[in-house]
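Removed from the display is one protein chain of the complex; every other protein chain stays in position.
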Amino acid sequence: GADDNTLNIALGLENYNMDSYFTTHRIGIIMTRHIWDSLLYRDPVDFSYKPALATSFEWIDDTTIEFKLREGVTFHNGEPFDADDVVYTFNFISNPDNEILNQRNVQWIAGAEKVDQWTVRVLLKAPFPPAIDFIAGPLPIYPNEYYAKVGPEGMNLNPVGTGPYRVVSVEQGQKVVMEANENYWAGSPKGQPSIKTLVWRTIPDANTQIAELMSGGVDWMWKADPDQAQMLSAVPDIQVVGGETMRIGFLQFDAAGVSGDTPITNLLVRRAISHAISRQDIVKNLLPEGSQVVNPACYPTQVGCTTDVPTYDYNIDKAKQLMTEAGYPDGFDLELFYYRDTNLAEVMANDLGKIGINVTLNLQKPGVLRDMSIAGKTALIFWTWGSYSVNDASGSTGVYFGNGIERDLARDQQVNDWLEIGNTTIDLATREDAYKKALTRISDQAYWLSLWSYSYNYAFAKSLNFTPAADEIPRFFTASWK
Amino acid sequence: MEDTKMTTIADSLEGQPRPTPRQNMIARFKMHRGFQFGLFVLLVIFAMAIFAPLLAPYDPYLQDLSSRLIDPVWNEKGTWAHPFGTDGLGRDYLSRMIYGSRIALIIGFSTVLISGTIGTILGVTAGYFGGRVDMVISFLILNRLSLPLVLIALAVVASLGNSLFIVIMALGFLLWDRFAVVMRSATMQIRNMEYIAAAQVLGASTPRILAKDIFPNVLNQLVVVATLEMAHAILLEASMSFLGLGVQPPLPSWGLMVSEASKFMFFKAWMVTIPGSAIFILVFAINLLGDGVRDIAAPESRN
Amino acid sequence: MLIYTLKRLALAMLVAFTVSIIAFSLVRLSGDVATAIAGEAATQADIDAVRDKYGLDRPLPVQYFEWFGNIVKGDLGKSLYFQTPAKDVILDRLPTTLWLGFFALCFAVIVAIPLGIIAALRPNTWIDRASLSVAVLGQAMPTFWFALLLMLLFGVKLRWLPISGNETWAHFVIPSIALGYYAMPAIMRLTRAGMLDVLSSDYVRTAKAKGLDTRVVLFKHALRNALIPVVSLTAVQLGFMLGGSVIIESIFTMHGVGHLALLSVQRADFPVVQGIVLILAVIYILMTLIADLLNGWLDPRIRLG
C-alpha cells in the first residue's frame, strides 16, 4: 500500500525462471523490463524507438547495425556497463549451444562485434526488418563478468541487471520482491522508479486475487474477467481501467487438409463458418472494454498490417446458403480445439450449431495443442496470439504461415511467397505491399478468421497512478502513489 | 393360581410368531425420519433427472448473450422468465440446474458401479479365501490408500482429457478402496459363520457359497458403502470440475457451474450458491440415506 | 515392538516402490512431456532438443529404472518447469502442507472427539442429534464451496484474517478449518460409536460396580478404549487431508505441495508430480505406522500380544 510505499502485485502465473532468456511466460517478459534494460526502448504509446543503453544506432548495411553505447551505467552488483557486456550477451544468446528457450527471438542474430569500448555492431544472418523491434524488446543486456561466472542457474537465483528495480529475494514460484534501484541511470526512457518496493505474488486463482484486492492484501491485478471488472469498479477503493493489447483471437482452419479430407478443406465451409460467428456480439458482451473485432491476420498497429482485407459479417442466412452450396445442408460434426477462454469457445460452438455444425469442444494444453495441429489431428483451432509484443506483422503471420513453417495449415505457396518478401525486405513500401497481398488472400481464402483483439482489465487501488500499455507489459517503474 | 398365570405367559410368548426380518426392517424404516427425508429428496432429484425435458423451461444449452447474468427472481431485478436467473452466456440457470441432476446422478451411479464391482470382487475374494490371497489384496488396498486420491484423479484427467467418461472411469478405478475394505472384513466375519461350513459340508461349490451365502449377507453393508461412496464421487467430481479438471463444458455439471460462477462469487453470490447448495442437498440426502440403510438394514455394522 | 516397527518400515518401502511405479506410469500417460516442457511458442526443433536433453526418447522401463535408481539415492530428478532439483522444489513446500495438515487435524480432533463423547453420553437427545447434524453437514459440504464461504466471511467481509498465502500462522486459520471440517465427521462418528460401544461393555459395568466416580469411569476406563480405533482413523484422515490440500491450497494460494501438485499436473512437470505422489504415499504409510505404535501404547493387547 501507499503507507509503506510497497506495491503488492498479484500474478496468475509464476515466473518459473528469473533468467530472462530461460522463460517464455509473459510474467518473465514483464519482470525482465524491470530488472534489465535493452539497447533501445520502444515507447508504449507511439511505438517509436528511444535510446536506452544505446544512445544511437545506424544500419550499416542490410545485415549490420551499429550501436553507440551509453557511458556511466552500472549493473546492480556494481559491474560497469560497456561494449563487452553487449557483445557477450548477443554472442551468448545467438549461440544455439546455449539453448536459450525462445529461439525465435534470437535466431536472426549472427553475433556481435566490439568496435570500441562504447561501440558495438550487431550482425544479422539475413535481412530482418523487425530486428530493431526485437532489440528494443525481449533482448536485455546482461553483465558479462557476472553471467560468465554464475551462468543461467545463478542468474535465476540472483538476477542482476541495469534496470530500475533490483531483485531482493526470489521465492521460487511464490513471491519475488524487488526494490527500486537507487542508482538508476539518469535519462532512462523508463524514468526513475517512484515506488520503493514491488512484491510480485503468485495467486493463480482469479477469485483469490479479487478477494485480496478487495481486502487490501494486494494493490494491483490484471486480466480481470470483464464481468468481474465491471463489478469491481463499483467497489469504492478500487479502480478498473482497460487497455488494449496486441493479442488477437482467431480460428485457424486446416485448409490444406493436414488432418485429412475434412469439410474444413472446403472453402465454402470455411466462409460459412466465418459468417456464422457472432464476433460483434461476443466482443460486446463477453470481452473487456476496448476489445474489438479484428479482420486481418495481424494486429492493426503492427508494421505491415492492413485492415483493408475481405471481411465476413455475421450473417446466418448467408452461412447456411454457403453450407448448402458446399454440399452440407444438414451440417456435420466437428471438434473445436482450444486452450483458453472456455466461455468464448462455448459461444462459438453454439453459433456454429445454428448452421448445422455440431461442435464438440476439446480443451488442450497449448503445447499439446500445437503438437496436435502439426500432427494433423485438428481441423479447427481457436488460438490467441500476442506476437511477443513485437510490433511487426511478421510477429503474427510468420508463426502460422510460411514455407517450412510446420504450423502452417494453409500451405498456400502464393501467400508464403508474399510473406517471404515482407519478412525479409527492409524497404517499408515493398513490405507493406507484400503483406497486403498476403493478408488479403488469407482472408479471402478464409485460412484464418481473425476474431477480436483482447483488451485487458487492470484493477488496482484508487491510490495508485498506473497507466496500462498496449504491448501487454505493465510498467511499474512509471507507477506512483497519489 | 400361580400355575395358570405362568402358562398363559408361556403360551403368549411362544404363540406369538416372531417378526420376519423384513417386518423388522419395515418397522425400523417407519421410525427413521432421516432415511425417509433422504429418500424423499433423492426421489425428487431422480424425478427431476428423468423428467428434465418436461420440467426445464428452456434448453439448458440455449445461449442468449442479450440476457446475460439476470438475477434470480428473489432479487430485486429478477424476473419470472428466469426464476434462477441466467448465467454468463445467458443460459437459463434453472434449466441447467435441472439437467445438472442428470450429470450428478450419472457420475454417482456409474462411478459406484465400477468401483463397487472392483472393490467387492477384491474384498470378497480376500475375505473368503484369506491367507496369501488376502495378503496380496491387502497390499493392493494399502497401495491404493497411500495414493493421494484427488491428485491422481487430476493427473489422469489432465492427461487423458476432460470428459464425463474419463472422469467416471478415473473415479471408478480409484474409489474402490472402501468397498474392498468393508467387503473384506464383512466377508471375513461371515466366512467364520457356521452356516458357511454347513454349506460346504452340504456339497455346495465355492461360487454357489459366494452367491448364496456370502453375498446376500454382505449386501446390506455393500449398499451402505455404495451410498456413501456415491456421495463421495459426486463431491469429487464437483471438486475436480471446480479445479478445471472435471467434465467438459458446456455440460451443465453442478460442479462446473460453481466453477464457472465462482468468478462472480463476491458480487453475485447466488450463482455459486444455487449449484453449491444443489450438490450439498444431494450429497446430504444420499448420506442420510446411507446412514438410514445402515440403521435399518444392517444395524450391526454401526461402525 | 522393535521388530514390528522394522517390519512396518520394510512394508513402507515396499509400498513406496509399487506406488512409485504407479505414479511413474500414470504421469507418463500425460501425453508428450517434451511438448509440455517446451512451452506454447516452441518449435519442433525445440521439442526435439528437450526430448534429447531429458532422455525422453528412451523406452519407458529404462527411464523408470533410472528414475528409481536416482530416488534411492535421494534424487527425484530435475523439475522440468523450474529447472531446479524436484526434491528442493518439493521439500521447500512440504512444511506448509504438513503444517496445514497438522492444524486441520488438530481442528478436526479438537472438535470431533469432545462432540463424539458428548453425543455418546446423551444418545438420542438433542445434543446427539445436533452433533450428528454437524457431522452430516460436514460430509455433504463441498470443500471448495465451504472454503470460499469462509474466505468471503472472514477475509473479505470481516477482514479478520488474511485470505491467501502462508506467511504467518493467521494464514493457516481458515484453510485449516476448511480442510479439517471435512475430516471431522468421520472422527466424530467413530468416537461416538466407540464410546457407545465401550460404555455398554462389561468392563465399564465392572468399573461402575466398583462404585468409581463417573469421571474416572469415563476418562480412565471408557475413553482410552474408545480412542483406539479413532487413532487409526485419524492417521488415515491425515493422509486424506494431505491429498485434499490440493483444493484448499489452491484456493488460498498456499505454497504447499498440494498446490504445487495441481500446477505441476497442469504443466506436466512430471518429476515433481511423481515426487509428490511418492512423498505423500510414504507419509501416509508412516502415519499408519505411527498410529499403530500409538495404538500399541494405548492397548497392551497389541503391545504385548
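Labels for the chains are A, B and C, by order of writing; each one numbers its residues from 1.
One rule holds in what follows: a contact is a pair of C-beta atoms (placed from the backbone, for glycine too) under 8 Å apart; a residue touches a chain by one contact, two chains touch by 3 or more.
Quick note on the criterion: contacts and distances are computed from a predicted model.
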- Mind telling me which option in "Sarcosine oxidase subunit beta", "Na(+)/H(+) antiporter subunit F", "ABC transporter ATP-binding protein" or "Nitric oxide reductase NorE protein" is what UniProt lists for the chain we can't see? "ABC transporter ATP-binding protein"
- Message: Need the list of shown chains touched by the one chain that isn't shown.
- Response: B, C
- Candidate in contact with the missing chain, chosen from B:Gln36, B:Ser67 or B:Ser138: B:Ser138
- Task: For the chain that's not shown, point to the residue among C:Arg58, C:Lys157 or C:Arg224 touching it.
- Result: C:Arg224
- Task: Looking beyond the chains shown, say which of C:Val156, C:Val173 or C:Leu298 touches the absent one.
- Result: C:Leu298
- Had the left-out chain been drawn, it would touch subunit B at residues 2-3, 5-6, 9-10, 13-15, 17-21, 24, 135, 138-139, 193-195, 197-205, 208, 212-213, 216-217, 219
- On subunit C, what residues meet the omitted chain? 4, 7-8, 10-11, 200-213, 216, 220-221, 224-225, 298-301, 304-305
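What we mean here is this: only the chains that are shown with their structure count from here on.
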- Just say which it is for the chain contacts: an open line, a closed ring, a star, complete, or other. complete
- Of the chains present, which has its C-alpha mean closest to the combined C-alpha mean? C
- Leading chain pair when contacts are tallied as C-beta pairs: B-C
- Message: Suppose each chain is reduced to the average of its Cα coordinates; what separation in Å results between subunit A and subunit B?
- Response: 47
- Query: Any idea how many Å lie between the Cα centroids of subunit B and subunit C?
  - Reply: 23
- Message: Where in subunit A do residues touch at least two different other chains?
- Response: 207, 211, 214
- Contacts with two or more other chains occur in subunit C at residues 31, 148, 152, 156, 250, 266, 268
- Item | In the complex, subunit B residues that touch subunit A | 61, 63, 65-66, 68-69, 88-89, 161-162, 248-250, 260, 262-268
- Query: Mind pulling up the subunit C residues that touch subunit A in the complex?
  - Reply: 31-32, 35-47, 49, 53, 81-84, 89, 92, 148, 151-152, 155-156, 159, 162-165, 250-253, 255, 259-260, 263, 266-268
- Message: Please output the residues of subunit A touching subunit C within their complex, sorted ascending.
- Response: 14, 16-17, 22, 24, 99, 101-104, 153, 156, 171-174, 201-205, 207-208, 211-212, 214-217, 365-368, 370-371, 374, 388, 399, 406
